[in-house]
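Removed from the display is one protein chain of the complex; every other protein chain stays in position.
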Amino acid sequence: MVLMVPPFSRLLYSNPISHSRGISVTRVGIINVTGYMGAEAARILHGHPALELVSVTGRSAAGQPLADVFPHLAPLGLTIEEELGDVDAVVSALPHAASAEALLPYIERGLPVLDLSADFRMRRASEYEAWYGPHPRPELLSKAVMGIPELHRDEIVNAKLVAGAGCHSTAAILALAPAVKAGLIENDIIVDSKSGISGAGRTLGLTYHFSEANEDVAAYALNGHRQLPEITQELGALWEAPAPRVLFVPHLIPMTRGILVTCYAPARRDGSLSTDRLRAIYRDFYAGSPFVRVADKPPATKQALGSNDCLLYPAFDERSERVVVVAVLDNLMKGGAGQGVQCLNLMLGLPEDAGLQSLALYP
Amino acid sequence: MVLMVPPFSRLLYSNPISHSRGISVTRVGIINVTGYMGAEAARILHGHPALELVSVTGRSAAGQPLADVFPHLAPLGLTIEEELGDVDAVVSALPHAASAEALLPYIERGLPVLDLSADFRMRRASEYEAWYGPHPRPELLSKAVMGIPELHRDEIVNAKLVAGAGCHSTAAILALAPAVKAGLIENDIIVDSKSGISGAGRTLGLTYHFSEANEDVAAYALNGHRQLPEITQELGALWEAPAPRVLFVPHLIPMTRGILVTCYAPARRDGSLSTDRLRAIYRDFYAGSPFVRVADKPPATKQALGSNDCLLYPAFDERSERVVVVAVLDNLMKGGAGQGVQCLNLMLGLPEDAGLQSLALYP
Amino acid sequence: MVLMVPPFSRLLYSNPISHSRGISVTRVGIINVTGYMGAEAARILHGHPALELVSVTGRSAAGQPLADVFPHLAPLGLTIEEELGDVDAVVSALPHAASAEALLPYIERGLPVLDLSADFRMRRASEYEAWYGPHPRPELLSKAVMGIPELHRDEIVNAKLVAGAGCHSTAAILALAPAVKAGLIENDIIVDSKSGISGAGRTLGLTYHFSEANEDVAAYALNGHRQLPEITQELGALWEAPAPRVLFVPHLIPMTRGILVTCYAPARRDGSLSTDRLRAIYRDFYAGSPFVRVADKPPATKQALGSNDCLLYPAFDERSERVVVVAVLDNLMKGGAGQGVQCLNLMLGLPEDAGLQSLALYP
Partner (left out) sequence: MVLMVPPFSRLLYSNPISHSRGISVTRVGIINVTGYMGAEAARILHGHPALELVSVTGRSAAGQPLADVFPHLAPLGLTIEEELGDVDAVVSALPHAASAEALLPYIERGLPVLDLSADFRMRRASEYEAWYGPHPRPELLSKAVMGIPELHRDEIVNAKLVAGAGCHSTAAILALAPAVKAGLIENDIIVDSKSGISGAGRTLGLTYHFSEANEDVAAYALNGHRQLPEITQELGALWEAPAPRVLFVPHLIPMTRGILVTCYAPARRDGSLSTDRLRAIYRDFYAGSPFVRVADKPPATKQALGSNDCLLYPAFDERSERVVVVAVLDNLMKGGAGQGVQCLNLMLGLPEDAGLQSLALYP
């Protein structure tokens, strides 16, 4: 039943293309692999059929084998370096400000660059500055594309600099975009986000200390969270109305990965809205998008654990005449490195889902 | 430094009154002690200085020592019975419908009765019926008092039948009552609740199976949750407006105990609202209430673990001109058996916080 | 930098072989896909380059789309059937006894069969009977091979019937085999296992109810666990001594996936043992085994989450003159379906690690 011809047996290994017939792969480097986002990008690239991770840096760990910092990445066989070696494309997992600085030489050389920090998410420098302080290279903002393929696929295909979107904002934007675009809701949006703790990164803090965070829920950033302007900017581009009025409150949940956002907005009173119509509109909107699915039941974050999926559940609440949309995703995948690789695929002319087809780890 | 006179040494034991000078205690019985809510009531009564748990029933476990079902309750030394023995006051932890039936004889005898089910929470039988089906004794609804002392203290003091409020609804009502009463918000309220899994009780279900519920968040009851009418009824009594328009969405959180509700409502545009003013109004509202505190920072559910506290954090969001109120409590304590004992104390002329002074278990 | 020639672009999809040049893949069926082990086998097969999952059964769910039971398996596009369709190889995830019965026709037809139940793990029917009751087909026991490739690789290559080993026993056997084989330890072994709750399956039980199992550790099966005879049988085959004397105590840990076993045995007093020598012996033993690694530091279960790895940490404790070996693995992967697919690969002449190269999901 299995008819293996010799050259194909090699295809069974993880990088079929690289091992066969001399077809070259794109050599990728990750700047700052030592956080969770960088490590997740490395994990994805290990299984990618057309991208090969060849070089990684890490601020304080240069010289160490990557396996010392992240034993699960041992099969990559890499050592953390001071500077990236010879690469064809660059992913930065540095924090904001540091990221723009570090990426500058690669941007200038015209290499495909994916920035997972917030540095290139804002179209307007003033907006960036209001939330993060002065932008290190404001003139580059106009060259960057927001890395949400479901909204900006064509731009990403032609971009050299893509800004990976935030984890909360990806969930909120994907949850609301079809309703905003179709003019179904009033300009009065609430995004209540529940997120796992890996979103806070690997940097230590009492809030993320196990004994404090376990068996606990808390709201944070009640004065405004930095991903709010991403939501406002992206939704604002979808309608003719004034800037979206969004209230966004994130909550810390005692789990490692996963985000669930519950979005609320008054339905426009045209009298014809129903959950069925909503679902049809959402299905149409995401028809060509391999990673966004409209679920039949309210989805659970676990259904996207470790996968690049975003599951949406839009509903019309007749009592309050509101649209309620629930979205779930894995904050390090579709909310981070996974979506980043999705963008990189598009930038490099690869199938959008290359290296991203793993199913969720359930349970 | 310690001057112990003989009669007082005995006061060091848990029921000081019962062991000294012949002062009688109130003998309490719990119907259906075998769920989490009944067990929690038993736990509280064990440490209560003026109430003594003398009899417990449980539907399928009659004849078994209570310690077999709940080893932590072994020190109570009770056996589960078919019917309550001789008691002065009754607590029911039965599910709705069954609870009203079982309580009827005690209500008729005029005993102080605390019902932790939903059977006596609604003032109008039609409202009960819309959510639960026909009420087994609709004529009793007018005799019952909603068991939220912060809103109904005087009525509870004079009541013989008190309905313990729901866990979500207690949190939402305490979070919103001061703002509603003071006319600070528009009639357009969203309650987004995040609750631990013990709220679903001890009955098995795939949703509460560890491997499914762990590392997971999901919204549920998107078509309407049975505690919604409690919120509407209680808030509606606080203003002159039409019935409150409330959208309530609960979420299941991977922790055992705790509820955090985040409440959103547009501020009335009188131009003078601020977080400081809000906090002052909230502090005034709860000035005489020992268990409700206005927190200085957004509170965490863990701060109320095992205690009868409800911590509130009201804020005014200038960007969206909305009032946001966060409330946390322990769903089995202030959201259940703890608040129930608080009511029982009032019904029996005891200090409101008797037996309820334990601090939260932290971390 | 990417030179894609047309036929290879298709290789980027999950089943490169099936989509190119007409090379046939092995069509696999899973009996009882509706438990965690069956679902995990399905998840792995989705990403397998040479095996295609074409048919699944499930006892009570026949007729339902697989996506209704497990939304994360939606991309497989399968419907649960009463009986397997036309397949080239069979995986059973039924419970013991039922599994042997259901597999009989496939065994008789000579199809490659992987049984993930305990039915074919014991070489002696009497041993099976002592733990599970009478064996439904004792005459088949001699035809089956124990599915631990690190010990039985050659036999598995030539087998038609392989018994996937238990999760605890795989960990214990891999942890102890090199020491037993090399005669380093006395015949007096303790295996203390700590396992995640998914090992108990999807069947409901109070022990696995979230509110009970969360924030809790307990020992179980103190009178003897059914995986004990697997450990005894496999280790016993490695030395000339009498049957291994093993005490095995499993513990339930509040996490979904993962097993850590800590194994203790007195060192033979030849005076030359050291941690370094132990590690060298272990490295040699597993030199040709892609999934077993000797770790440099005590490993954490999370390092194997979702991967087919088993990480070992052998040490010599000078104070007590004991060998201590820690092993970690994912109970559904190397402790179940992952190891099963590893065996299937060998049975089918595929590379041992085909479809199993994913790195652990960390954190």
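The letters A, B and C name the chains in turn, as written, and every chain counts its residues from 1.
Methods note: contacts are C-beta pairs under 8 Å (C-beta built on N, C-alpha and C of every residue); 3 or more make two chains touch, one makes a residue touch a chain.
Since the model is a prediction, treat every value here as computed from it, not as a measurement.
Peer 1: Touching the hidden chain in the complete assembly: which of C:Arg27, C:His72, C:Arg202 or C:Arg322 does that?
Peer 2: Among C:Arg27, C:His72, C:Arg202 or C:Arg322, only C:Arg322 touches the chain that is not shown.
Peer 1: Which listed residue (C:Ile30, C:Ile107, C:Ala165 or C:Val246) would be found touching the missing chain in the intact complex?
Peer 2: Per the contact definition at the top, the residue touching the missing chain is C:Val246.
Peer 1: Suppose we count only contacts with the excluded chain; which residues of chain C make the list?
Peer 2: Within chain C, the residues that touch the unshown chain are 188, 190, 192, 194, 196, 211-212, 214-220, 222, 224, 245-247, 249, 251, 253-258, 260, 262, 264, 266, 298-302, 305, 313, 315, 317, 319-320, 322, 324, 326, 328, 363.
Peer 1: May I ask you to list the residues on chain B that touch the chain which is not drawn?
Peer 2: 1-5, 8-9, 11-14, 16-17, 20-21, 23-27, 36, 39, 43, 46-47, 49-50, 68, 70-75, 88-89, 198, 214-215, 256-257, 293, 295-297, 299, 303-307, 311, 348-351, 354-355, 357-363
Peer 1: On chain A, what residues meet the omitted chain?
Peer 2: These residues of chain A touch the chain that is not shown: 36, 196-198, 200, 202, 204-206, 208-211, 213-215, 254-256.
Here is the rule we go by: only the chains that are shown with their structure count from here on.
Peer 1: Which chain has its C-alpha centroid at the greatest distance from the C-alpha centroid of chain A?
Peer 2: Relative to chain A, the chain whose C-alpha centre sits farthest away is B.
Peer 1: Could you classify the chain A-chain C contact as same or different, where same means more than half of all interface residue numbers appear on both copies?
Peer 2: Comparing the two copies, chain A and chain C contact each other through largely the same residue numbers, since over half are shared.
Peer 1: Cα centroid separation between chain A and chain B, in whole Å?
Peer 2: 40
Peer 1: What is the distance, in whole Å, between the centres of chain B and chain C, each centre taken as the mean of its C-alpha atoms?
Peer 2: Those two chain centres are 47 Å apart.
Peer 1: Of all the residues in chain B, which ones touch at least 2 other chains?
Peer 2: 196, 211, 214-215, 254-256
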